[in-house]
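All protein chains of the complex are present and in place, except for one that has been dropped.
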Amino acid sequence: MITGQLAIETRELSIQTQGEEIDLIDLTPELREFLQATPITDGRLTIFVPGSTASIIATEYEPYLNQDTKRIIKELVPLGDNYQHDRIDNNAHSHLRTSIFGSEMTIPVVNSRLTTGTWQQICFADFDTRPRRRTLVVQLMGIAPTQE
Amino acid sequence: MITGQLAIETRELSIQTQGEEIDLIDLTPELREFLQATPITDGRLTIFVPGSTASIIATEYEPYLNQDTKRIIKELVPLGDNYQHDRIDNNAHSHLRTSIFGSEMTIPVVNSRLTTGTWQQICFADFDTRPRRRTLVVQLMGIAPTQE
Partner (left out) sequence: MITGQLAIETRELSIQTQGEEIDLIDLTPELREFLQATPITDGRLTIFVPGSTASIIATEYEPYLNQDTKRIIKELVPLGDNYQHDRIDNNAHSHLRTSIFGSEMTIPVVNSRLTTGTWQQICFADFDTRPRRRTLVVQLMGIAPTQE
């Protein structure tokens, strides 16, 4: 067990999406940079999507699997399937996909490292149909060793 | 980065459901009230369902989309589809829906505010078939500025 003063660092992460119905973007490099830059060494990282048309998933970021992931998302929630919400906005499918895949993820951090596996990347899954500048909330909460 | 003493506030949130197979209830007003009332200004809020027949989702709480959400849930996991669990209890579909949509959500809090988007509400999705008084666990963990 480690003890200390609570430290919180909250950042906005800006992401450019392609808007091709489903866009998968690997966030792991940016998250690692954030962990390198902060004095907080142990705790947990939460990535939260402040919007209801995109999700965070942990998967193997690999071109073939990315195709499969997009395919299964389209099969589970087809585009434009006579949704009521499409009468006022054209993105019912984006909201429904978000409800299934979730809006946030929390990852334990030990010694300034994510506790993720080798073949596991933390990915932003954007379900919007147009290119967008997206802002994610990344918050690390934990212990920063006292500087003496 | 902000630092300080850890503060934790845990509350039970009592919710009356209609029990119409799927009930969607916007929790955002109650969560905002909780954030206004607590001295903890920065940290993160976790909403947890202590039960296995209901979920927390982040979506646009809008009547048409609510209809679409209920429809997709029923399509993904139909009611009474020859489930084994229905031999001992009549709610296999409620449990299965919960596994897909999840049991909790964590949201970063900055300056006493949820970091949610404008069209994003935090909703309780009840999958029970009868009206119930539900109790959710809402826990805020973070920093309360020292009063001097």
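Residue numbering begins at 1 within each chain, and the chains themselves are lettered A and B in the order written.
Operating definition for what follows: a residue touches a chain if its C-beta (ideal position, glycine included) is under 8 Å from a C-beta of that chain, and two chains touch if they have at least 3 such contacts.
Keep in mind that what you see is a predicted model, and the values were worked out from it rather than measured.
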Which positions on subunit B touch the chain that was left off?
5-10, 38-40, 46, 48-52, 76-77, 83-85, 87-88, 92, 95-96, 98-100, 102-104, 106, 137, 139, 141, 144
Which residues does subunit A use to touch the chain missing from this display?
1-6, 42-44, 57-60, 62, 64-65, 67-69, 72, 76, 100-102, 105-108, 110, 115-117, 119-121, 141-143
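Throughout what follows, only the chains that are shown with their structure count from here on.
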Distance between the centres, which are taken as Cα means, of subunit B and subunit A, whole angstrom
19
